[in-house]
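Note that one protein chain is taken out, while the other chains of the complex remain in position.
For reference, chains read A, B and C in written order, and residue numbers begin at 1 within each chain.
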Amino acid sequence: MDTVHYPTPAVTTEHRPLACAFTKMRAHTLALIAPLSAEDMVVQSMPDASPVKWHLAHTTWFFETFLLKDQPGYKLFDPDYAYLFNSYYEALGPRQPRAQRGLLTRPPLADILAYRAHVDDAMSGLLEADLPAETEALIRLGIAHEEQHQELILMDGLHLLAQSPLKPAYCPRTPADAGGRQGRFQLRPGGLVEIGHAGEAFAFDNEAPRHRTWLQPFEISDRLVTNGEWLAFMQDGGYSRPDLWLSDGWAQVQANGWNAPFYWQASEDGWQEMTLRGLQAIAPGAPVTHISYYEADAYARWAGARLPTEAEWEAAAADGVLEQVDDVAWQWTGSAYLPYPGFLPGAGAVGEYNGKFMSGQMVLRGGSAFTPAGHARPTYRNFFAPEKRWLRSGLRLARDIS
Amino acid sequence: MDTVHYPTPAVTTEHRPLACAFTKMRAHTLALIAPLSAEDMVVQSMPDASPVKWHLAHTTWFFETFLLKDQPGYKLFDPDYAYLFNSYYEALGPRQPRAQRGLLTRPPLADILAYRAHVDDAMSGLLEADLPAETEALIRLGIAHEEQHQELILMDGLHLLAQSPLKPAYCPRTPADAGGRQGRFQLRPGGLVEIGHAGEAFAFDNEAPRHRTWLQPFEISDRLVTNGEWLAFMQDGGYSRPDLWLSDGWAQVQANGWNAPFYWQASEDGWQEMTLRGLQAIAPGAPVTHISYYEADAYARWAGARLPTEAEWEAAAADGVLEQVDDVAWQWTGSAYLPYPGFLPGAGAVGEYNGKFMSGQMVLRGGSAFTPAGHARPTYRNFFAPEKRWLRSGLRLARDIS
Amino acid sequence: MDTVHYPTPAVTTEHRPLACAFTKMRAHTLALIAPLSAEDMVVQSMPDASPVKWHLAHTTWFFETFLLKDQPGYKLFDPDYAYLFNSYYEALGPRQPRAQRGLLTRPPLADILAYRAHVDDAMSGLLEADLPAETEALIRLGIAHEEQHQELILMDGLHLLAQSPLKPAYCPRTPADAGGRQGRFQLRPGGLVEIGHAGEAFAFDNEAPRHRTWLQPFEISDRLVTNGEWLAFMQDGGYSRPDLWLSDGWAQVQANGWNAPFYWQASEDGWQEMTLRGLQAIAPGAPVTHISYYEADAYARWAGARLPTEAEWEAAAADGVLEQVDDVAWQWTGSAYLPYPGFLPGAGAVGEYNGKFMSGQMVLRGGSAFTPAGHARPTYRNFFAPEKRWLRSGLRLARDIS
Partner (left out) sequence: MDTVHYPTPAVTTEHRPLACAFTKMRAHTLALIAPLSAEDMVVQSMPDASPVKWHLAHTTWFFETFLLKDQPGYKLFDPDYAYLFNSYYEALGPRQPRAQRGLLTRPPLADILAYRAHVDDAMSGLLEADLPAETEALIRLGIAHEEQHQELILMDGLHLLAQSPLKPAYCPRTPADAGGRQGRFQLRPGGLVEIGHAGEAFAFDNEAPRHRTWLQPFEISDRLVTNGEWLAFMQDGGYSRPDLWLSDGWAQVQANGWNAPFYWQASEDGWQEMTLRGLQAIAPGAPVTHISYYEADAYARWAGARLPTEAEWEAAAADGVLEQVDDVAWQWTGSAYLPYPGFLPGAGAVGEYNGKFMSGQMVLRGGSAFTPAGHARPTYRNFFAPEKRWLRSGLRLARDIS
C-alpha cells in the first residue's frame, strides 16, 4: 500500500500548555491515519460515516472558521472549503450534503494535509499571544471537537474495512480488550444528588449546569457485560424472543436480521468479531461491544435488570465504585438525551454543537478504547440514536432495590 | 349516504357500577360512528391510522380475549378474529400486518356489529356475577382501552376525511374550541415533589409507581398557545429559520414542506383548518392543534420559553394553577417517554400494553376535545413519536427562573 | 353481507344497434359488481389496482366528458367528479393521484350508482338521434373503454380478495378453466405478411395502420402452457436457476421471493390457487395463469422455445391454427409495445388513450376469461409491464425453424 508521509507540525509549545495540548492533539490525528492509504481515506461506507479525509479537513475547518478567519492577516486556504467541510452549522451557510461526502475525490489528500499544515501554522502564531478567555475557550472546544472526530476516524475506518470481503486490519498492533472477572452489583443509596459540570475546566455545554436530582436507592454493576454473558443471552434465544425487546427494537431485529452484535460473524470455528486488528475469535471475558441501545435494553431485561440512568451512572462514578469506566466501551444508559434543567447552548454558531441534537437519541456514559486519552470525564454525555451499532458501545447493568 | 342502524346493548346495570360503566362506554363507541358509512369505516388512510371498523372489532376482541375466552361456556364468535384483530400482542400470536388493516373488506361491518353484540351479551353475563378483583381490573383496563380507541376513531376518521378533496365534515354539530384570554406564566417553587399514580383507582401501569423527583423553580403558562400566537410565529419566519428547530425537526420541515399546522390550508380568505366540522376559518383565540413535538419545541424556542417537563406539568396541575388542562388538546412536554423508577409492567400479555413502547416517543399530558369524558387524569401519560401530527396536540409554555 | 340493489338502465334500443350495445355493456358492468358490497368496492388493494367504485365512476365520467358535457342542456352530475374520476388525461386537467383512489369513501357508492343512471339517461337521449360518424366512433370507444374496465374490475377484485386471510370467493359460480390436450407446434411459413387493423369496424388507434412485415418461418403451439407443465418447470428448479432468466427477471425473483405463479400457495394438499371461486386445487390440464412476462420468458427458455412475436401470433391466428385464442388467458409475446409504422394517435384528449404508454411494456395477444365477450379481436394489442402478475396472463410457445 502506498503510505503517505505527513509533515509534523512544528510549534514551540514550552510554557504554553494550550499550545502544547493543541500540537499533541493534532499530531495524534496524523498518527491515527498512518495505517491508511489515500484510497481508504476518501470513501464513505454509509451515510452515518464520513471519509477519513473529510474528518481531517473538517476538524481543520473548525479552527479556521471559529478562530482564524477573522484574525488580521489570515489568508483562507481555499474559499471553497467553507462549503465542502462545514458539517451541520446552519448559521454558517450551505454545505456538501452529508451522504455525499464520499464523492469528494478532489481536493486530494495532499491538499488536505497542506491545509492542516497551513492552519497549524496560523494557530501556532495565535497561540503565542496572550489570548482572551473566550478565545481560549474556543480553542479548547476545537481540541475537544477534533478529539471526538479522532474517535469517529476509528469508528468509520473500522466500518469501512468491515465492509470489505477481505476484512483487513486497520492496525494489527491495536491492543485487545482485557478480560477479567464478571461484574458485581454495588448498592447505592440514592437521595438528592448533584450531577453535571461546574467550574472552570473544559466541558461541553450539554454537561451543564450542575444540578440536583433525586434518585431512589439502586444497584449498579461494577463491570461491563462480557461477550461470554452475551453468548448465553444468544443461546437462550435472546434475538428471537419479542417479549425481551422494545417494540422498535424488535422491528429492527426483524427488518435487519440482527442475531448477534454488529461486527460478529459465524465461522466454522465459532463466532468471530471484526476489530481494528482484523477478524478475531471472540474473547469471552472481554466486554461485549458494538451493540445498539435496543440490544443492551433487551439483554438487561433478560438478565432481570435494567440500564442505569445517566444520573445513577454519574453518581456511582463519582463515588468510585465503577470499573471499566472509560477504557473499553461507552455504556448505554436508560436516559434520553435531553437538556439539563437550565441548559443554555453556547452563543453563536457553536450553539449548534449539541443542543439541536436533543431528540431521538439515548445517552451513553464513560468512554471507550477508541476515545483519545484525557477526552472523557464523568460528566461527559455521549449520545446516539438507539439503533446505531457502529459506535464502540457496551453496557453495564443496574437494578432497583425492591 | 346510507347510514347504518346499530343495536343498542341491553344490559341491566342498576346497582352495578362497573356494568354501568361498561355499557355506557360501549354505547358511546356506537354513537361516535353514527355519522359514518360502512365505506368510511373500512378504509385505512395511512399506516399510522386504522379503519374505524377495525377499531370496532379490535376493542371487542380485547374483551373476548382477556375476559371471555376462558369463561366456561363462552363460544368464540369467529376463530379467525384472533388473527384479524390482534393489534400488537406478540404473546397472542401472529396478526394482520398493521399497514394492511385496510384490506379487510371482509368480514363486513354487519358482522363486526354482530360481534360487538355477541361480546356485549357475554360481558353482560359476566358482569352480573361477583368478580375477583383481578377480573374487575381487567374489565377496567378494557374500558380504558376502548376509550383510547374512541379518541383514535376521531383522529383516524378526521385524517381520512381530510384526505378527500371534498373535505366532508365528520359531524357538523361538533362544538368548536372556545377562545379566551392569552396564557399567563405562573411561578412554581419546585423542590422535592411527588408524581405518578398511587392508590386503588384505575390507572395504566405506566403511571406508577408514584415517586419523588426534584424540580428547580419554574414558570408555566396557565393556558395553551393560540392560533393567533402561532400565526405570529409563522409570520416571523418560524418555519424557515433553522436556528429555531431541533435538527431532526428541521429535517422534517424540509422533507415534508411543513409551513403550518397539519390541518391548515391556505385559501383566498386566509388560513383554514380541517376539523370534525369540515373546513373552517382559523379561530385566532382558540388553541393551536395538530402540531408535532418539533413544531411545539420550535415555537417555544421562538417565544423565549421551553416545553414543561411532565413532572413540572403534573406538579402544576396538582396545584390547580392550570386552565385548559384536558378539554382542548394534549400538551407536548419536553420529557421522553421512559419508565418511572421502579416501573413494573402488567403481568402476561397485557404487560405489552405500554412498556414496550418506551423508546422514541415524547410524553403529552392533559387530554383533548377528542378524549372521552372521564378518561384522562393528571397522572395520565400519553405518548407519540415527535413527528406525528394527526393527534389532537397543542402546547403550553414553561420557563426557567433565572 | 349487505348486498346492494342496482337500478337497471331502461333504454329503448330496438333498431338502434349502438344503443343496444351501450345498454347491454352498461348492464354487464352492474352484473359484475352484484357479488360485491360497498366495502369491497371502496378499497384499493395496491397502487396498480383501483377500487371498483372508482371504475364505476371513471367509465361513466368518460361518457360524460367525451360525449355529454358539451351537449346542449346536459347538466353535469357533479363538477367535482372531473377531478375525482379522470384517470390520466393530462389535457383534461389535474386529478386524484392514482395511488390515492382508495381514500375516496365519499362520494358514497349510492351517489356513483345515481351518477351512472344520470349519464345512462342522457346517453339514451343522445343515442336516439342520428349521430355524426365521429360521435358514433367516440361512443364505440367509450364502450370498448368500459369493457376494458370490466376486465380490470375482475382483476382488481380478485387481487383485493386474495389479500384477505379469509380468501373469499368473488363469485363461487364462476366456471373453471377447461383442461385438454397439450399443445402441438404448428409450422408457419412466414414471409411478407400483413398485420394490424384496417377497415370500418372499431379498433383502438394502436392496432393501426395495417402494414407489411417480414417473418422468418416459425413454429407456434396451438394451445397454452398448462399448470401441469408449469409444475414440471418448478420441479426442475425453474425458479432457482438464473441461467433461465432475463437479468431483470432474476432480480424480481430474488427481491420478491417468486417461487410459483402469482396466486399459487402451497398447502398440505399441494399447490392451491386463488381464483374468482376462492382457493382451489391446481388443475394440471388447465392453462397456467397470472404469470409475469419474466416467468413466461424463463419457462420458454427452459422448454427450448421462445415466446412468439406479436406479428407471428397475429399471422398464425389469422390462419386459424390456434386454439385457446381468447377464452382463457392473454398471451405474453416477445414484442415490446411500440407504435406500428405510420401510427397516428387519436385527435384531442383521446390521443392519450394508448400512445403515451408505448415504453416499458410488452404486448399480450388474445383475450382471457375475464375479458367481456366480443371485446377482443385478432389485431388487439394488450400491454403490461413485464413484472406485472395480477392480469390474467398465460403463454403460448414458439420456435425458430433451424
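Assume a residue touches a chain if its C-beta (ideal position, glycine included) is under 8 Å from a C-beta of that chain, and two chains touch if they have at least 3 such contacts.
Because the structure is a prediction, the values reported are computed rather than measured.
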Visible chains in contact with the missing one: A, C
Touch with the omitted chain, as defined above, among A:Ser164, A:Gln182, A:Ser240 or A:Asn256: A:Ser164
Contacting the left-out chain in the complete assembly, out of A:Leu103, A:Ala281 or A:Ala373: A:Leu103
Sole contact to the chain not displayed, among C:Pro47, C:Pro242 or C:Gly374: C:Pro242
For chain A, residues in touch with the removed chain: 1-2, 37-43, 45, 53, 80, 83-84, 96, 100, 102-110, 160-161, 163-166, 168
In chain C, positions touching the absent partner: 88, 90-91, 192, 211-216, 242-243, 245-250, 293-294, 297, 306, 334-336, 338-339, 341-342, 352, 356-360, 386, 400
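Keep in mind that, in the parts below, only the chains that are shown with their structure count from here on.
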Identity of the chain that, by mean CA position, is farthest from chain A: C
Centre-to-centre distance between chain C and chain A (centres being mean Cα positions), rounded to whole Å: 58
Cα-centroid distance, chain A relative to chain B, in whole angstrom: 38
Contacts with 2+ other chains: residues of chain C: none
